[in-house]
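For this depiction, one protein chain was excluded, whereas all remaining protein chains were kept in their positions.
Up next is chain A:
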Amino acid sequence: MERPRENAHGLRSYLIGFVLAVVLSAVPFWLVYTHALPPQRTLLVIGIAAVLQVLVHLRFFLHINFTTTPRENVLALVFTALLLFIMVGGSFWIMFDLHARMAL
């Protein structure tokens, strides 16, 4: 039985994920608290930190990777990402275009 070693490995995974998530949450919150950067830059940092944090959660908490995760799970995830891109991107495209036309 390899349980102790497996557990140590699992524990490390959760702790690394936790520390990274704390940093990736603290930075955007701190920027909004202090207004240390201009709003546009802060928005950019919030967006980048959010994407990175989602990846951290997938990797260290949900243990998604390209070796041990079943391929169909990864495929479902990638397909969902594609759907989100089409639906969210499409909604924004249509609504902002409509907004611009209404304003004219």
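Just so it is clear, contacts are C-beta pairs under 8 Å (C-beta built on N, C-alpha and C of every residue); 3 or more make two chains touch, one makes a residue touch a chain; residues count from 1.
The rule is short, and it goes like this: contacts and distances are computed from a predicted model.
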Q) For the chain that is missing from this picture, which UniProt protein name fits: "Cytochrome bo(3) ubiquinol oxidase subunit 3", "Acetyl-CoA C-acetyltransferase", "sn-glycerol-3-phosphate transport system permease protein UgpE" or "ABC transporter substrate-binding protein"? A) "Cytochrome bo(3) ubiquinol oxidase subunit 3"
Q: Name every residue on chain A in touch with the hidden partner chain.
A: 2-3, 6-7, 10-11, 13-15, 17-18, 21-22, 25, 28-29, 32-33, 39, 42-43, 46-47, 49-50, 53-54, 57-58, 61-63, 68, 70, 72-73, 76-77, 79-80, 83-84, 87-88, 91-92, 95
